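Note that one protein chain of the assembly has been removed; the remaining protein chains are unaltered in position.
Every chain is named by a letter (A, B and C) in the order it is written, and numbering of its residues begins at 1.
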Amino acid sequence: MIEIITTGGTIDKVYFDAKSTYEVGESPVGELLREANLTVDIRVRPLLRKDSLEMTDADRAQIRRAVQESATERIVITHGTDTMVETGRALLGIAGKTLVLTGAMLPARFRSTDALFNVASAITAVQLLPPGVYIAMHGRIFDPRTTRKNVAENRFETLAGD
Amino acid sequence: MIEIITTGGTIDKVYFDAKSTYEVGESPVGELLREANLTVDIRVRPLLRKDSLEMTDADRAQIRRAVQESATERIVITHGTDTMVETGRALLGIAGKTLVLTGAMLPARFRSTDALFNVASAITAVQLLPPGVYIAMHGRIFDPRTTRKNVAENRFETLAGD
Amino acid sequence: MIEIITTGGTIDKVYFDAKSTYEVGESPVGELLREANLTVDIRVRPLLRKDSLEMTDADRAQIRRAVQESATERIVITHGTDTMVETGRALLGIAGKTLVLTGAMLPARFRSTDALFNVASAITAVQLLPPGVYIAMHGRIFDPRTTRKNVAENRFETLAGD
Partner (left out) sequence: MIEIITTGGTIDKVYFDAKSTYEVGESPVGELLREANLTVDIRVRPLLRKDSLEMTDADRAQIRRAVQESATERIVITHGTDTMVETGRALLGIAGKTLVLTGAMLPARFRSTDALFNVASAITAVQLLPPGVYIAMHGRIFDPRTTRKNVAENRFETLAGD
């Protein structure tokens, strides 16, 4: 059993025409996975609907608690990219759990998006990696302790010296 | 020959992850049409990139001028839905031209969107209707003089008494 | 009210992995239209599931009967492209009905397909045209009496001299 905890971010953004705004909405991750015809047992748990820039210490404590209280050992967390590294660091040191954070640069509801690739990558990585915290983005696996989001180039990279 | 003049609106909205905002961008209408394998001759002309709520009288005058100066008699105008009716009225009375306004409630770049249906409907209507100004939305053809956008229900409707 | 009668053809083809074959299946037209957010009243009626090359005189008689017995005056018929013209001719001479045939070169279930454009075009044309039989393909409206499918170039064209 794999649990997917959704917390918001670009991956979950929907468009509200009535207000001409673009906000975090109900996560489409469960729907995305239906067409992948998976035989691995997955449970999606919606936890937060936050832009990653608005994620507070209290939110991170809530995610940590959700992970610790979960009965599953393998957990994927979907999250906004801007502070994914910070949340990853806030989840360090939980014994016996493999945690993989992922997200997307373009909303999952777009016709062209990196969302499905990243979620598939995270679901695979969470089954193969030993306990610890990881980030799965752009086809690579990162260690949150030595990673940053390069905002100008819109991608994750390993810190120099690593 | 059919000309498509793009002026912005939800149909053209793209997502900028760097700024976590959602703005009018380069119109995807030309790209949408490529896969439709059309044999009718179409030219896409990008004119404005405006949210329809920000459309001014000067913008409408510019659209009217573009229509009058166009060598083609059959013109589709993509436009935001909030003030599509107003722009339609501002284009009344141009002799010898069939004008069809259309747009979308969800961006054309979404996986699920009304954009392609509406553009296809407008391209068809502009070939079949006599000179005048029309709105093609939700599978119906409206007269801008007797139409309004029902914001609460997010759809166009004919004014009572019509 | 517009009725859509589905008869099969490429537009309705699905892929059966178990048999590694590709066959006419349940028509996806109704599903396609759901995301277009239409306000025009549409009823989809599945009639046949035939490759257009296998369409017989008896099938065409059945389609003609279905059209004549329908309570609606505006009917779209989805059909394979290879013999769409022949079926169009077999439907000539029904008083008081506007009939528009359409289909697709690529199955509607493909990510990139002409199906939605063509169906949108047909739904629009059937509302605007006087009684008679028409073909809506590639953004154009054809008269089946003077049209043929150019198989080599995979498109419909008006017969020379028309």
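Everything that follows uses one rule, which is that contacts are C-beta pairs under 8 Å (C-beta built on N, C-alpha and C of every residue); 3 or more make two chains touch, one makes a residue touch a chain.
What you see is a predicted model, and the numbers here were worked out from it, not measured in a lab.
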Shown chains that the omitted chain touches within the full complex: A, C
Among A:E3, A:D82 or A:D114, residue touching the chain not depicted: A:D114
Among A:M1, A:A36 or A:V151, residue touching the chain not depicted: A:A36
Chain C residues touching the omitted chain (full complex): 10, 13, 15, 17-18, 20-22, 51, 53, 81-82, 105-107, 109-113, 151, 154
Contact set of chain A toward the excluded chain (per top definition): 33, 35-40, 42, 105, 112-114, 116-118, 120-121, 123-125, 127-129, 136, 138-141, 155-157
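Following the convention adopted for this analysis, only the chains that are shown with their structure count from here on.
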Chain contact graph, described as a line, ring, star, complete graph or other shape: line
Leading chain pair when contacts are tallied as C-beta pairs: B-C
Chain occupying the most central position, where position means C-alpha average: B
Between chain B and chain A, distance of the C-alpha-averaged centres to the nearest whole Å: 37
Centre distance in Å when chain A and chain C are each reduced to the mean of their C-alpha atoms: 44
Distance from the mean Cα position of chain C to that of chain B, given in whole angstrom: 26
Set of chain B residues in contact with two or more other chains: 105, 112-113
